[in-house]
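What follows is part of the complex, with its chains left where they were.
Which chain is which? They are A, B and C, in the order written, and residues in each are numbered from 1.
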Amino acid sequence: MTGGSKTKTIDNDGAAAVLVDSVEHAAATPEHPQPYRELGLKDDEYARIREILGRRPTDAELAMYSVMWSEHCSYKSSKVHLRYFGETTTDEMKAKMLAGIGENAGVVDIGDGWAVTFKVESHNHPSYVEPYQGAATGVGGIVRDILAMGARPVAVMDPLRFGPADAPDTRRVLPGVVAGIGGYGNCLGLPNIGGEVVFDASYAGNPLVNALCVGSMRVEDLHLAHASGTGNKVILFGARTGLDGIGGVSVLASDTFSGDESGTGRKKLPSVQVGDPFTEKVLIECCLELFRSGLVVGIQDLGGAGLSCATSELASAGDGGMRVELDRVPLRAEGMTPAEILSSESQERMCAVVRPEDVDAFLRVCAKWDVTATVIGEVTDTGRLEITWHGETVVDVPPRTVAHEGPVYERPVERPASQDALVADTPDRLARPSAPAELRETLLRMIASPNLCSRRWVTDQYDRYVRGNTVLAQPADSGMVRIDEETGRGVAVSTDCNGRYVRLDPYTGTQLALAEAYRNVAVTGATPLAVTNCLNFGSPEDPGVMWQFEQAVRGLADGCRELGIPVTGGNVSFYNQTGDTAILPTPVVGVLGVIDDVRRRIPTGFGAEAGETLLLLGETRDEFGGSEWAHVVHGHLGGLPPRVDLARERLLAEVLVAGSRDGMVSAAHDLSEGGLAQALVEAALVGQTGCRVVLPEGADPFVWLFSESAGRALVAVPRTEELRFTDMCTARGLPWTRIGVVDPESRALEIQDVATFELDELRDTWEGTLPALFD
Amino acid sequence: MTRIGVITFPGTLDDVDAARAVRHAGRDGAAEAVPLWHADADLRGVDAVIVPGGFSYGDYLRAGAIARFAPVMGEVVRAARQGMPVLGICNGFQILCESGLLPGALLRNAGLHFVCRDQWLRVENNETAWTSRYERGAEILVPLKNMEGRYVADAATLDELEGEGRVVFRYVVDEPEPGQAPKRHLGADSPNGALRHIAGITDPTGRIVGLMPHPEHAIDALTGPSDDGLGMFLSVLDALVAA
Amino acid sequence: MARVVVDVMPKQEILDPQGQAVANALPRLGFDGVTSVRQGKHFELEVDDSVDDATLAKIAETFLANPVIEDWVVRRVDA
């Protein structure tokens, strides 16, 4: 052993002996080599840690800094750009925001004393390695984020991206991901109220599994992650801590300071975590009871970076320091080292700060729910995070340097030279269908295509009913849940992103994602209120990717300012690429809206009223850049995405919300991928009611049916309301076109002078695709 | 006032929904939902018990296998044997089967996926404590959502159930037979592979009923596919008032 | 301390869609010659020496298996 005399061998609960690198030992062995590169730290980052500490870090400290300074936890490449969200949020936009960027999740005031919190996070890479568990733990993680705000989680959503639908690896990944999301969310008792399923070759090898959770609480119950009050106790509760997910940190164990692999060395462990939704369900109920009983001063979930993150974040958000006795942490595996315990990503754990006099009551509530809970430390006034292991100090750091003062990079940003050629290659040259038979065939081919076909194969695996408050779920433009059973107040949420649009123009494309999510919320009758996002991109070390990222952030922030709704939080996922090829830039945007009475929701399907007129709101232009038609029929991607006009989106939303409030609209469906044809098919199938469509005189049916111009919605208005509604549109300057009537007797979609489709034919075509691929 | 107990095990999910259904059925103050806790061997003087859906104990061993041993279940079994109406929904049905209050067992869906869909059921027996408000042969639309919903029993048990009219609900497919009156029919397969399309059964007394689909999620067309499920909760109130 | 294994299998007459799914997939992936697959559960228990065979039988019958649908086998194995 070269480590020297200060190395102590300590018996961990009678288990295998573990060598401990204490602070004292680290100070005495400055030259001891450490595997910081294997842990992902750069030379200068390691040097900075030494500078902060005035010595080399201990193994445990190195483990903490390396995970907390990783891209995922420190946002080191994105930080300089994300600041723009704060800079563009006006006081007016902040009026309803109770917590924003920087907290576990954003919180907005929805009225009547209710607050709602929501956030979306990625679990992309783990879901590629092990689809079921990766996706399951993704749901588990986001739910704990919401819980940590003091809220009851009330719904989940899952924006997903996969490689080509018929690729063999998609057959491995997609069913596993869907089963994992269902397996976890269903068992947790959270209704799944929406999401996305998008296929594109760029996601082969890099599927995107984003998970969103919505929670609700009374405004006064908001909990923030603060460890304040010297003498308060730190309690770790939930599952035991095991070796799962420690990934890279295992090099510390195998590499002990002697470099001797034979001793306590551990083989490199898979960084896969297994979820236990039952434990999480119990943990949720336990936490909510603790909140109700007023036993929690501060709370933090354990997610990525486990205890490293929870302790350093709690301590640096508080007003002092924190001392933790790591040997008190209940373990699942034998012989775990302090570094491993600090880095473990075992699921279903939470960390709370509790007044000493409340500890007994806290532990009693945990016992009632059979939740393991242990006092592991206390809040101090030292300004330091001190962690001991059987009496030896193994961590002694200023907590902010771990949690918030990680490296910040100004990565090179450069618009790729190839972008011009991409934009120049417009879809104008593509052959378009014109004869009725061709249009008919195109429509059927489009609705059966993987990106436009029915998602039932997926959504039938998700419980959308549990808790009894789901008012809208698939198929609908947004999911909607009732928050207050007495008044009917509720929220609607939609997530969207068309990565092809973003690829063609990241700024506009991201605004289109925002516009679509915003519109999806408005067509259900809810007023958009707040935004969250999950920015999925390739490598930040690629200047072209950083350009996409910068443009996306600017587009989103500027768009939000124009729409008057704030970004309340989000998540960044970089390094989504295979070799040098990045995924389509995919900034998933989530918009949340409020509706004061969910009984006034606007459904998607035709036929709710006896006689309905069909109106197309907005303007239809010849816009096919990045369209589903170009993709499906020609495999083409080029040109510019549709124009975006956020003032128009705002107007459209106002009209739709007024229409819902005054009972003037009986069905509405936004127009997006696939255009009017897709919207008509979906509204007819969902409502199981046919309609007759007459396109305006002189209109080019192809453009009218398949263009993806933004700022449009298809609405059905009761005949008795038609005049009142169109007068309102005209008065407000919203273009509208009468395009037909719903026919309650008909079982067909008839598009005059183009084609007639039996609903049964449409349904078989639309619903057949995913079962054929994945059953 | 009629008091209906709703049990919560760790991992129970649809207890809030069952309680809401009881409140809806007893709108005029005729009924109260009483929460019952798995660890208490105490039914708190209730007149009937609902064992709700969810994943008690994660359903890790077999659905319902661990819950059946909970202290409260001992009391439920005792009370049920003395004639107290008991309804098991989904996980509750699985627990009643594991407890021996109802015959048979529920296995993983034949399609191996969790299934969540709006499902038509035919009411085959309207003489139980929980189905008297329906007409015999009525068709109702309620959500079905489960992973282990495939009802199985040996042939003798199935024959006995059929012979005694103890099949309470059967799955029917949503398309009416072309050219026929709006009667739905048994499809080729039930949605989860249940033998003889069995969705719900009763004990010989007609007071203990278990079913996989979720009537408590069909009490209001705002949040469910219909309000067809409410009849079950109204039925038991009738039965208890009459008693 | 003893190690005990309990294997629980669906009864022969009960449909086993999980085993079936594996059996059906194998030929598609180029594995021929597997004529039947059935899937059950495998438990590994560590028990004190005080736990006798009768108790183990009872644990298996009343808890680990459901006799209505499953068969089971209990074996002590050398650690």
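One rule holds in what follows: contacts are C-beta pairs under 8 Å (C-beta built on N, C-alpha and C of every residue); 3 or more make two chains touch, one makes a residue touch a chain.
These numbers come from a predicted model, not from an experiment.
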Original post:
When all copies in the file are counted, not just the one of each kind on show, what formula do you get?
Top reply: A x1, B x1, C x2
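Heads up, the rule we're going with is that only the chains that are shown with their structure count from here on.
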**OP:** Could you tell me which chains are in contact with chain B and with chain C alike?
**Re:** none
**OP:** Give, as an integer number of Å, the spacing between the C-alpha centres of chain C and chain B.
**Re:** 30
Subject >> Cα-centroid distance, chain A relative to chain C, in whole angstrom >> reply: 40
Original post:
Once you find the CA centre of chain A and the CA centre of chain B, what distance in Å lies between them?
Top reply: 36
**OP:** Going through chain A residue by residue, note those that touch at least 2 other chains and give them in order.
**Re:** none
Subject >> Contacts with 2+ other chains: residues of chain B >> reply: 111
**OP:** Using the touch rule from the top, collect the residues of chain C that touch chain B in their complex.
**Re:** 10, 13-15, 17-18, 21, 63-64, 66, 68-69
Original post:
What residues of chain B sit close enough to touch chain C in their complex?
Top reply: 61-62, 65, 97-98, 103-105, 107-112, 150, 152-154, 193
Original post:
Taking the complex as given, what residues does chain A use to touch chain B?
Top reply: 179, 182-183, 186-189, 276-279, 281-282, 369-370, 459-471, 482, 485, 598-599, 775
